[in-house]
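Just one protein chain is left out here, and the rest sit where they should.
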Amino acid sequence: MQGGSWHFTFSAMRAAHLAPQWATLAFLLALFGFGAKAGLVPLHVWLPEAHPAAPSPVSALMSGVMLKTAVYGMLRVTFDLLGHPQWWWGLVPLAVGLFSALFGVVFAATQTDMKRLLAFSSVENVGIIFTGLGLAIVFLGVGMPALGALALIALLYHSLNHAFMKSLLFLGTGAVLHSTGERNLGRLGGLIHRMPWVAWLTLIGTLAMAGLPPLNGFVSEWLLLQSFLFAQDVPHTFINMLLPLGAAVVALAAALAAYVMVKFFGVIFLGQPREPSLNRAHDAGALERIGLIWLALACLALGLLPTYVIGALRTVVEQLNGARLPHANSPWWLLVPLPDRQASYSAPLFLVAIAAVVGATTLGVRLLYHRRVRRAPPWDCGFGALSARMQDTAEGFGQPIRHIFQPFFAMKRELPTPFDRAPRYRVTTADRIWLTLYLPLGSLVQRIADAFAWLQQGRIATYLLYSFVTLLVLLALVI
Amino acid sequence: MKPIEILTQVLALLAALAAAPLFIGWINQCRAWLQNRSAPSLWLPYRNIRKLFDKDAVIAERASPLFRVAPYIVFGAMAVAAAIIPSMSTRLPFTAAADAIALVGLLATARVFLALAAMDIGTAFGTLGARREMMVGFLAEPALLMVIFVASLISATTALPAITENLATQHLGLYPSLAFTAIAFTMVLLAENARIPIDNPVTHLELTMIHEAMLLEYSARHLALMEWAAALKLFNYACIGFALFLPWGVSAAGDGPGALLASIPLLAAKLAVAGGALALIETVSAKLRVFRAPEFLAIAFLFAVLGLLVHLLLGA
Partner (left out) sequence: MAGVPVVLQLLNLCAALLLLLSFAMLTQRRIVNLVNLLAVQGGVLLVATLLLAWRTGQHHLYVSAALTLALKVVLLPWILHRLIRRLGVEWDTEPLLNIAGTMLVGVLVVVFAFGLAQPISALASTATRNSIGIAVAVVLLSFVTMITRRKAMSQVVGFLSMENGLFFGAMSATYGMPMIIEFGVALDVLVAVLVLGIFFFQIREQFDSLDLHHLESLKESSSLEAARPLEEDS
């Protein structure tokens, strides 16, 4: 509107040239709005409540697609409608994204509901996507278009990857939920024996989410880290020292994501069943299997063929703001994003190498040293009678994170004393942001609403009086 | 790709596989000397591995196929990592497929599979070990990445052989930034390879174990592969350290086979010194409480960040 015309079409907005402060305001408001939709901290509180409540395929759509529409909106506003972003705008999504990534993954590590865990993991990935966005804005603002294009490609690739990985994981949890009726991690376990198809296909999603080569999670992380690496050429003094620290935070979030995924897969599928009813679990049906299989294949394909994906994304980025990634004359199986820096990655070759070595080892061991295999009870340190309750619970596995990242949590603990007849230990972790930001806001709104409650007198005569007074005022205005 | 490159690549892999247990044997010898004990034989790790391969495997009743497959994957990941690290030569064609960040990813793969295998049995010890190993891992990985970042910033690339070549041709001098990152790298090495002060590799007390707890259920050929993979991991880390901080003597592109042969005794010398230093550090340190390990790794991360900042400020 500030641009002069009152048309709300895209072409009109593009044509409008805004003064810098209005453009900044527009950018920040867009970030607030789209960030809330995407689930950036501190506007993320709806995500862990909404995603688990939906049926699993819908949760998959919500995490995979709905959050990305916010990313699309942000990209549209920043690069298309606002034209030339100023470089320092990028610092806001960068900082907020990094904090969201860390926050999301730390909370994911302490969850006991498998879908809430995945929801918080979505918060983390959205944080990483917005970090890439911030980086792209910084690069494009200071006039480094190739690196800006790289950062944009990294974030778009990550959006794509996350859609497939998260959907795969949500469908896996859906299969588990359908089969066992349990969402609580404390009542699952050992399902790899009863549900092998679901387990092995979810394993692919787990490994992809943990960012392990040669799957797709690694590719987008690699691209993002590469663009961080060359951030030290940015010609502003504080920024070029702070950006490598941002890379360290991204690495921390990625490593924590691996932790969370090990917890997720290990507590649900590995170990012993924590409830006897789990022995009646059945494996996924044919349709469920197809759903899982095609997503797993997509994860594999996105991981093994990054050059094709980047080829497609490259045109998107060029259309968006004209920044182009330099072309490298490399074969289809080698990814070389920036030819003048010697950084390359080849997923197919990687996979072939690992498969070859593993295969050679297996073959060698089989041929030379194939002795018998005997089954026995596991090592119990002389205690005897190790029950299924003695393995790590979901809270137990998240305890180191809770200990190390204590300031993030609002934690309440009930500890047993030595004199309790029936000792119990209870810990509840709550989102500090909900308690400090939203609850006070909510109670404030409630109080304001209560203050206006006197308007609601309950007598018909009073309401007729309101209508009468309004009618008089309108007549006076018109005449 | 020239035949000599394929040769050096395969040679790097085989040499790592062959020499890793010897490195462990040497460290044990140094430790024994420092502690005034009589040393076990240098070849003991080889005999151990051979003995383990010859045994029948005992697997827990509830182990899944993941448990049986994990040792092969872990070993494979470590072996592929050994093929990327320029220990004797920088002419490793496979590094075009995997740079330093992919190397860190490989190490993460091994760690994840090890942790999953430990959780598979469902006893308290396995899950305890898995939890602690992942905790050490998620703190050590950013520190390792920062170390690699500093080296990459100096050399403007993330391919490890290119970094090595660049650092080897730098003017010989005192680089405080590299000194700081070297200290950070040593601390990460101690943490990731389960040495004192993070974890005691010879402990038999399950409640204090981190790495050993994950191997409790393995036996025979699976345990042999895991032990070999652990030895390979230490060897790889040592070679990464040499590639970043002691890059001289590694044969480069354009050198003849003579340079390759000459680099072998130099590598042996470096490994001997490194093994002695590692044994010394282990002897004078005490094992930390588990929740002091994050502080230890935070200090390592701090050193790496300091190295980065000093490099950006002083250009040194």
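As written, the chain order gives the labels A and B, with residue 1 at the start of each chain.
The rule is short, and it goes like this: a contact is a pair of C-beta atoms (placed from the backbone, for glycine too) under 8 Å apart; a residue touches a chain by one contact, two chains touch by 3 or more.
Worth saying up front: this structure is predicted, and the values here are computed from it rather than measured.
When you scan A:Val58, A:Leu245 or A:Val373 for touch with the missing chain, the hit is A:Leu245. Residue B:Phe180 is the one among B:Phe94, B:Phe125, B:Phe180 or B:Phe235 that touches the chain missing from this view. Residue-level contact of subunit A with the missing chain is found at 237-238, 241-242, 245, 404, 407. Panel shows subunit B; residues 170-171, 173-177, 179-180, 294-295, 298-299, 302, 305-306, 309-310, 312-316 of it touch the chain omitted from the view.
One rule holds for everything that comes next: only the chains that are shown with their structure count from here on.
Annotation: 31 Å between the Cα-based centres of subunit A and subunit B. Note for the complex: subunit B touches subunit A at residues 53-62, 64, 66, 72-73, 75-77, 79-80, 83, 94, 96-99, 101-102, 105-106, 108-109, 111-112, 115-116, 119-128, 130-132, 134-135, 137-139, 141-142, 145-146, 149, 152-153, 156-159, 162, 206, 216-217, 220-221, 225, 291, 294, 301, 305, 308-309, 312. Subunit A makes touch with subunit B in their complex at residues 189-190, 192-193, 203, 207, 210-213, 218, 222, 225-226, 229, 232, 240-241, 244-245, 247-249, 251-252, 254-256, 258-259, 261-262, 265-267, 270-272, 334, 341-346, 349-350, 353-354, 357-358, 361-362, 365, 368-369, 371-381, 386, 388, 390-392, 396-397, 399-401, 403-404.
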